[in-house]
Structures are given as C-alpha cells and as structure tokens.
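Here you go, one structure.
Certain chains of the assembly are absent from this excerpt, and the rest are unmoved.
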Amino acid sequence: MAFLNPMETFKSVTARLEALSDGIFGIAATLLVLEVKVPDLPEKYTQAEMVTALLKVFPSFLSFFISFLTILIYWVSHDSMTRILVKSNYRLTWLNLLLLFWIALIPFPTHFLSEYPTDLVAILTYGIVLLLTGITANVTVYYMFFIRPDLVKHSITHDTRVDLFRKYLMGPILYVVAIGLAFVHIYITLALYVLIPVIFFIPVNQEQILKEMGLEK
Amino acid sequence: MAFLNPMETFKSVTARLEALSDGIFGIAATLLVLEVKVPDLPEKYTQAEMVTALLKVFPSFLSFFISFLTILIYWVSHDSMTRILVKSNYRLTWLNLLLLFWIALIPFPTHFLSEYPTDLVAILTYGIVLLLTGITANVTVYYMFFIRPDLVKHSITHDTRVDLFRKYLMGPILYVVAIGLAFVHIYITLALYVLIPVIFFIPVNQEQILKEMGLEK
Amino acid sequence: MAFLNPMETFKSVTARLEALSDGIFGIAATLLVLEVKVPDLPEKYTQAEMVTALLKVFPSFLSFFISFLTILIYWVSHDSMTRILVKSNYRLTWLNLLLLFWIALIPFPTHFLSEYPTDLVAILTYGIVLLLTGITANVTVYYMFFIRPDLVKHSITHDTRVDLFRKYLMGPILYVVAIGLAFVHIYITLALYVLIPVIFFIPVNQEQILKEMGLEK
C-alpha cells in the first residue's frame, strides 16, 4: 500500500491545515477591500466635491491597510510556527482553528471602526477582537512550546522558546494598553492601533527571531 | 516520462479535491462575516443608542460563530477521512462535491436565521440544510466504509468502521430531533442548534476517534 | 543546487496553475450563494407571507444549484485534463486563464437570470456566457490533443482523443441549440439550462471517459 500512495508518508503533518489557513488568511485580507466604498455623488458634481468625497474614503483605506498588515503579520508568524512543527495533534488543530475564527472576524471590527472612527464603542470592539486574536495566538504558541514541547523541533532550545514567547506576548499586552488608554484619549488608542502592526513589522526584530529559529541564515 | 514528471506517481489521489475542498470550506466560513453588519445609526446618536445597536448585532455574531464552528467540524472530519483514503473514484468525488454544495449553501440559512431568529420558517430552513449536509456526509462515509471498503486503509477494521459510522450518524439524528422539537418550542431548537456543534467539538470524543483511525498517538 | 531545492524537479509542471484554478473555481462557486437573498419582510408579517417570500427565493436557489453544478463539472474535467498532462507551455496557460475568466464571470449571468428568469435578454446572456465557457474549454482540449499532442501522455491514443473531444463538443452544441430555441419558447431554453449540466453529470458517461483516459480502474 505504501507503494500505491507513497505520498502519505511524505506529506507534511499539517499540509491541509496550512491550506485551509492560507485560504482563510487570504480571504479575510482580501474581503477587507469590499469595505473601501466608492464615493457616492449626485448626477451633477464638481471636481472639488469628488476630491472631498474621495478624502472621506481615507479612514476606510487606512483601516484596510492596517487590518491587511495585521492579518499578514499573523500569517508570517503562522508560517514560521508550522515550519518548526514536527507533528501535530487534535488540540493544536483546534487552537489553530480558533485563531482562524478571530482572523475571519477581523473584517467586522475593521468595517465598524472605518464607519465610526471616533466612536468609543467601535474603538473598543476593534481592540478587543485584536486582543482576543493575540491571546489565542499566544496560547497556541505556549501549548506548542511548553505543554507539548515534543511537537516542536528539538533544535529550538528552551531559552529560544522563552525568548520567542516573550516577544509574541508583546502583542496582547500592547492591545490591553491601547484599550485602557481609550478611556484617557481615543486618539492615543487610534495611534497605537496604527503603531502596533508597524512595531511587529520592523524587519530587524523578525530577522532575529527567524535566525533563532534556524529558518533564515 | 516518469522522469519528466515523477511527481505524478507520488501525488496524493485526492490532492486537488482536497485543495478545492479547503478553498470552499475556507470561503464559506469567511463569507459568513459579511452578514455581521455594522450598526447603522443616524448622524446624531448617544453612546447608549450605539450600545443598543451593537447588542442587536449579537444574534448575527452568534450565527457566525455557530456556522463557522459547524463548517470547521466538517472540515476536521473531512481531513480525517481523506487521510485514511488509499484511492478514490468518480462516485466518491461527486459525493464529496455534493457535500461542498451544502457547505457553500450554509451562509444562506445562517443569514436567514440571524435576520429572523424566532421565525419558525427560518428555524426549519436552517435545520433542514444542516440535516441534508449531515446526511450527505454520512452517505459518503457509508460508501467509503461499506460499499467500496477497498478505498480505505486495511488497518481500519470493520468494527472501527461500524463504530465510527454510528458516531457520525449522531449528527443527522440530532438535527431531526431539533427540527421536530421546533413544533413544541422554538427555543429548545435554537438551544440544540448551539449545542450540536459543541457536542461534536468535545475533544475527548474526537481524540478517541482519531486514535481508532491510527491518526494520533 | 539540486540538493538545496530538490522539490523543484519533482514539482508538477502545473502545480500553481492548478492551485490558482482551484481557488477561482471554489470562489466563483461559493460567491453564488451571496445571490440567494434572505426574504425582506415588514416588521409585522404572517407565517403565510413568510412562506410566500421564501418561495420567491426559489429561482435564485435553482440558479445557485445549476451554476454550482456547472462550475463543478468544469472542475472535474479540468482535474482530469491536468492529470494527463506531461508538460505545459505559455499558450496552454493562457487558454486555461481564459477559461478561468469565464468561470469567474458566471456569477453575473446567474444573478441576472435569477432576477429576471423569464426575460429574453437575461436568458440569452446566460446562454452566451455558458457557450463561450464551453468553446474555450473545447479550444483548450483541441490544442492539447491535436496541436501540441506531446503535452499529453502517450498512452492516450489518437482514437481516444477524437472520442473525448467529440463528447466535450456536446457542451457548446447544446448551448447553441438552447439559445436558438429561446426565440421559439423561453421555457424550452430554461429547461435545457437545467438539463445540460445534468446530462454531463450522468456518472456512466464520465466513468467511461475516465476509464478511457486510464484514470480509473
């Protein structure tokens, strides 16, 4: 039988989970564009009115950019994490699917925030969904690294694991801070929403993480 | 020629069917978020009105969660089933595509139920679509396990097959019960709609199934 | 270098084209569900009004079913065709991408027909798009089989190729007939739109085709 389907032994343990994840990450990121609405003007309009109308689209464009960037940052981490996986189990699959649930939900708070960019409820909703996404990602990493360390390559030492986990923990902590500061001044929170993905994006930081994980030379 | 395209012999018999399935599962699950609508408020509104408006979004959020969970549970079963497949045929492909039809349809009854959560017609429509999805999944498993047992790994014994099939049969039976009870009291049905995916999700049960199928140690 | 990336030699010549195709087939099929609209009723309504409203959804449900079936039939043929491919070239890639263009367009005539099921223009639009899809598929098969016969496995004899091509040609011919009959009576055309995918679906016919192609025992 090994002869009939030799691929089976070769197939990555998480091949299909990766395929489903790539699908959901891709769709959630691309669906966001549906919320960047074309300006709606009357039959007769001046060029100045069009420019004003287009400028009003800016918050939804910025939301699109920030959420797209956030989803792709999660995708890059997800890609790194599955690469160091030696095997998987049912619990890890469901933790991963819970992460996909939050990723798939992101278009909702993004749309909400782009419609009401200065509303406290909209700002809190966005922060809470992003916080829950971050917590799920951290629980998943914690499970892989410390509860079932055998799922991960031996070459990733305990020290590297602790170090990586601490770096990932920055995400939820920053969203807690952003949410808290919303009660002081919403513009601080909005600035943090833009800054957080930018911080995580900074190449130096990630190159180092990847080096520690032996994924990049 | 074997040299020019050696992958051919290695490629999993259902590689592309799995890719299409992962695509449709992923899209159906993610499209559900389009039905979680952002509150629509007049130019001037109070914070209390916003909170009330957001609470009205709750049924559609709950529908999103339940349908997302249901689709992912089918995906997990689908993944397990294709792993124990040694070869495939045309009939099995079409049974699988029929399952994808119901999966792709799920956003409709989900949206219907989230718009009319207490309407009998909406409740019955949701139940019937989920029942037909379950029946299709069961017919597919029955076909693989008992009509063409050669399609499945020898290591999955007849006893395990009977056992697994009985467990899967719980799905359609529970939806028949839920639909019947809608004529007694719709809230019992709604509670069952939330409970059924939760029952199927319970890890213990699935871990055991996977162990019997030799997919997890 | 062969050592650094041995997969390269192994990778199917059309691996990514298949991935893109599976994505577009899957999305086009699943997007159709967005056109099955939930009934829109006033605040106060009777159960009879809801049933009537739901029955009005039936044409769009039928359109969803027929288009979904049509797209999946093309997918099954596409899957069979890529399996007998030994290598590919730029021209075949673009013929394939043109087919994907028509597949991606199908939601438009489907939606159009479900909104105006008895309108001649809508009926013709649907037929023409499906006809052009069929012609593109036939040109692609003709190119693979007769203009660049070296792209296809040697084991598929000239006789089998002629035979297969004739069977595929049935598609465009039937749509030409359906379009012509629209000027006699639109209900004949509508009945044919439902019948054509059903004819192509009939398993016996396909099992035989697959046997001739050596893809099924």
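So that you can tell them apart, the chains are marked A, B and C in the order they are listed, and the count of residues begins at 1 in each.
As a working rule, a residue touches a chain if its C-beta (ideal position, glycine included) is under 8 Å from a C-beta of that chain, and two chains touch if they have at least 3 such contacts.
Computed from a prediction, not measured in an experiment: that's the story for all the values here.
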With 3 of the identical chains in place, the whole complex in this file holds a copy count of 4
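By our rule, only the chains that are shown with their structure count from here on.
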Tell me the angle, as a multiple of 5 degrees, of the rotation that maps chain B onto chain C over the C-alpha atoms. 90
What's the farthest chain from chain C if centres are computed as the mean of the Cα atoms? A
Which chain is most central here if centres come from C-alpha coordinates alone? B
What's the distance between the Cα centroids of chain A and chain C, rounded to whole Å? 35
When you check chain A against every other chain, which residues touch at least two of them? 23
In the complex with chain C, residue positions of chain B that touch it: 1, 4-8, 10-11, 16-17, 19-20, 23-24, 27-28, 31, 34, 89-91, 93-94, 97, 100-101, 104-105, 107-108, 111-112, 115-116, 119-122, 125
Quick one: in the complex, what on chain C touches chain B? 9-13, 15, 18-19, 22-23, 25-27, 29-34, 36, 38-39, 47, 50-51, 54, 64-65, 68-69, 72, 75-76, 79, 82-83, 86-87, 153-154, 201, 203, 206-207, 210, 216
